[in-house]
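Everything below concerns the one structure shown next.
For this view, one protein chain was removed and the others were kept in their places.
Should a chain be cited, it is by its letter among A and B, assigned in written order, with residues numbered from 1 in that chain.
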Amino acid sequence: MGREKRLKKVSIIAWSGDLDKAYPVLILATTAAASGAEVTIFFTFWGLFLLKRNDRWISGKCWMTRMLHLMNRGGSKHLTLSRLHMMGAGTGMMKAIFRKNRVPSLDEFLEMSKDLGIKLVPCQMSMEALGLGRDDLIEGVSDPAGAATALEEAAASDVTLFI
Amino acid sequence: MGREKRLKKVSIIAWSGDLDKAYPVLILATTAAASGAEVTIFFTFWGLFLLKRNDRWISGKCWMTRMLHLMNRGGSKHLTLSRLHMMGAGTGMMKAIFRKNRVPSLDEFLEMSKDLGIKLVPCQMSMEALGLGRDDLIEGVSDPAGAATALEEAAASDVTLFI
Partner (left out) sequence: MGREKRLKKVSIIAWSGDLDKAYPVLILATTAAASGAEVTIFFTFWGLFLLKRNDRWISGKCWMTRMLHLMNRGGSKHLTLSRLHMMGAGTGMMKAIFRKNRVPSLDEFLEMSKDLGIKLVPCQMSMEALGLGRDDLIEGVSDPAGAATALEEAAASDVTLFI
């Protein structure tokens, strides 16, 4: 590297609800936090489904959002691959490959994230649109916030990624 | 936030032609612009289809690009979800959910973007490859530009996102 510049603050906008995108979000976040950086992950749209409790399925306040959650359950244990899902066969195989390589599960990464002080911020507007309440989400998430907050965090960060 | 740093300039490379990616592009862009930041969105590849006029369908200068536009119509009213599209049922339901939550439509967001002075820049190389002319695009877009311009804008920005 030409110029030395320590990593002080990282922000990630986690938009995707895919298993294979949740991994880079959490791997990059925990790696940054472990090296001492302040890390914020802003979960928006499909990304919110990673923060959904695994024991919730049909959330929502109207038949439309309930239908959405029926079709797209969410929760760290239920995310699927963006390609090669193959009715679950590919996703199951990838999880087995990860286990064999001692890659932590998404659940373990989420616990690690909280232990490392990473701020897990759910997007307010997405929560309302998807009919998700605070009690639908896992424990330890921050107060919901909007796009303005995500942008302020991003402006103050050394690295900002949209994943 | 540890360090205060006002958001002065934001640039977004909008690559995706999905409804659910067009929303974060336009929500982040208009939020930034409303708070006083200078915002540029560089539309490339599938992202160009958001700028395509809704009353155009089969554009293109050869049978291949015409076929491409036949299969992938584009225009703010015709974008679909990246997941749960379900032959239109899922996309229709998501649009209804947005309407119910008073989320503006993509068309309204595009108008807002222009009113806020956001620069909507179509990628020159993509326009040529996809056989799109200036008259295939909505009014109010900037002159087409290339990757070098997108990178210069990004280097001058406080926040740059590839969506």
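The rule is short, and it goes like this: a residue touches a chain if its C-beta (ideal position, glycine included) is under 8 Å from a C-beta of that chain, and two chains touch if they have at least 3 such contacts.
Here the structure is a predicted model, which means the values were calculated and not measured.
Residue positions on chain B in contact with the hidden chain: 8-9, 13, 15, 17, 38, 44-46, 62, 64-65, 67-68, 71-72, 125, 128-130, 146-148, 150-156, 160, 162, in rising order. Touching the omitted chain from chain A are residues 1-7, 10, 20-21, 23-24, 27-28, 31-32, 35, 37, 83-84, 86, 90, 93-94, 96-98, 100-101, 103, 158-163.
Operating definition for what follows: only the chains that are shown with their structure count from here on.
In whole angstrom, the spacing between the mean C-alpha positions of chain A and chain B is 24.
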